[in-house]
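Only a portion of the chains appears, each positioned as in the full assembly.
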Amino acid sequence: MSGKNILFSVLLLFVPVSIAAHILEWGELTVFITAGLAILPLAAWMGSATEELAVVVGPTLGGLLNATFGNATELIIAIVALNAGLVDVVKASITGSIIGNLLLVMGLSMLLGGLRYKEQEFQPVVARVNASLMNLAAIAILIPTAVDFTSSGISEATIQHLSIAIAIVLMAVYIMTLVFSMKTHVYLYDAGVAAAEPSEDDAEEAKSKLWVWVGVLLGATILVAVESELLVDALEVATSQLGLTALFTGVVLVPIIGNAAEHATAVTVAMKNKMDLSVSVALGSSLQIALFVAPVLVITGWMLGQPMDLNFNPFELVAVAVSVLIANSISSDGRSNWLEGTLLLAAYAVLGLAFYFHPVIDGIG
Amino acid sequence: MSGKNILFSVLLLFVPVSIAAHILEWGELTVFITAGLAILPLAAWMGSATEELAVVVGPTLGGLLNATFGNATELIIAIVALNAGLVDVVKASITGSIIGNLLLVMGLSMLLGGLRYKEQEFQPVVARVNASLMNLAAIAILIPTAVDFTSSGISEATIQHLSIAIAIVLMAVYIMTLVFSMKTHVYLYDAGVAAAEPSEDDAEEAKSKLWVWVGVLLGATILVAVESELLVDALEVATSQLGLTALFTGVVLVPIIGNAAEHATAVTVAMKNKMDLSVSVALGSSLQIALFVAPVLVITGWMLGQPMDLNFNPFELVAVAVSVLIANSISSDGRSNWLEGTLLLAAYAVLGLAFYFHPVIDGIG
């Protein structure tokens, strides 16, 4: 823990550095890198704070809390980018976040957890409900792309209308999911907790620090917003200096920065064999992006006059479909081992390579 | 029950009304709506009759009986439409029926059943065999579309030959499935019955009314044919007056009318916690459409000189693939709850919206 804390404290230095880089005009690339580095510890602190809070409020609510505040980073960056007119980067970062959580976060958790424990278990019923939710979410956000791809010509307005209608369906499903997990079928989610439940001492200690962590959470959230402005302003110039396409930046770079909190939390708890919480963070985060963040951005974009639809690059469709497929195939039996973690990471590597080599198309870039 | 019966009796009034509308030329739209409404109670009566007969003959044969007579409505409408040259509507109604049974019928059953019972169970082995059958069926009927979509130019005759060859494979699989479920592996299908088995009194009562229900079945079947003629004759003019594309009509409207029997039966038995029968009706009906109705129509169309191939709109391919995916992911564990029902309905809503907004392409419409 202390090693991690020291690293995070050092990275926090990039908060003032990035602001200085912006004011003193040290170049877009410097601002982009320092702002990106500054967001990492902020998101990680949000993660740590959330984990501590999760101990007090219980794993289910804790998992939700984790996903919410991990996605807060994501949502803040996305709204800032949407406001700056970077619609394609925002869309790419939605698919990238889903892919990143399912493959990179869950893969790292299962690999590092699996190196310590031969086999790790989590609630199969919850895993299966989540798999079905993930299937629905993937289908829903990718249907507009499929409609566009299979028709010879479709107006932008029609895609926009279809996207808004689907966004409303997704939000309704999201609310239903909360009713299910917090009201009608709470016991399914509690069943997996017994093994992972912390000792009473831990809980006592956590409670006493409750307000400290709430403060950390709020402070980090505000700084993330600030840094997101710097990151987004510098993004276009910086990534073209690095020779990267906007597609690669949106799908790979932005989500890694935005999902640092999930990484930190999911991997840490996996190494403590709290696999229920770990999978809940990774899958839950993907679900929340698809069922909550994406619809919010469609409607926000519409209100900001930056019309954002759910019409993605067809290769993003392929990437999300295969990610959901392999993540479900690995998680649905409620068990994991290091090889399964490796497979998820390999799938992420393959997709990352493909996005790296994919030539820029459509409006992207 | 009596409320349902009253509703159905009232709807039966549309049988004479629709015939009057046709003869007195009250307009195509009036004929279309009244004939559609007239088919609903007829199909529903067929469903009730079938459910009663199923009590006597046992759930397995009963499930088959249900699927056959539910699809009789479908098959009658399709053959009438095929004869009238509406090949694209017939093809759309095949995919629509598969989607409708998997998502709408099974979704409503799981939702309404799940509101009464926290968790409902059904035979997982049968569910898995059905899932594999459904995968095969979806693959088979969609391969011609994939061949067309991935080749730069293919003759109509080649697609027709490929479709007939596949139709023969599907029929052979269908016969094998009957041998499996009724001869070599009967015990798998019986295992789920014990819980759902009716009391001896029910069985006695049902037996005494056996011939009444057989009569209802035959009468309803004949009237459905009559009404199908009216429906099909009015279809093109009526739907264009409503501003709907032929694709939407074929995929959404026609199957809802044609599958009313499955709806009534599957939902009713789900609410009585006979989930084995309910799932068997919904999945069985989809299977029978893919493995039996579609091949019959390919061969019938060929004989009627209205060559019907299995080359669908590529978006229909996407829609069937995702429907099978999510239906299998939800049904393969042999358990259901209201949220899973909601997910199926949400998937149906998303696809319905997509078909509504999908611009007309190819020969469709």
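Per-chain numbering from 1; labels A and B assigned in written order.
The rule we apply is simple: contacts are C-beta pairs under 8 Å (C-beta built on N, C-alpha and C of every residue); 3 or more make two chains touch, one makes a residue touch a chain.
What you are looking at is a predicted structure, and each value in this text was computed from that prediction instead of being measured.
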* Asked: Whole complex: how many copies, 2 being shown?
  -> 3
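Just so it is clear, only the chains that are shown with their structure count from here on.
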* Structure fact -> Turning chain A onto chain B by a C-alpha fit takes a rotation, in degrees to the nearest 5, of 120
* Asked: In angstrom, rounded to a whole number, how far apart do the mean CA points of chain A and chain B lie?
  -> 39
* Asked: Which residues of chain A touch chain B in the complex?
  -> 125, 128-129, 131-133, 135-136, 139-140, 143-144, 146-147, 149-154, 158-159, 161-162, 165-166, 169-170, 172-173, 176-177, 180, 184-185, 328
* For the chain B and chain A complex, residues of the former touching the latter -> 118, 313-315, 318, 322, 325-326, 329-330, 333, 335, 337-340, 342-343, 346-347, 349-351, 353-354, 357-359, 361
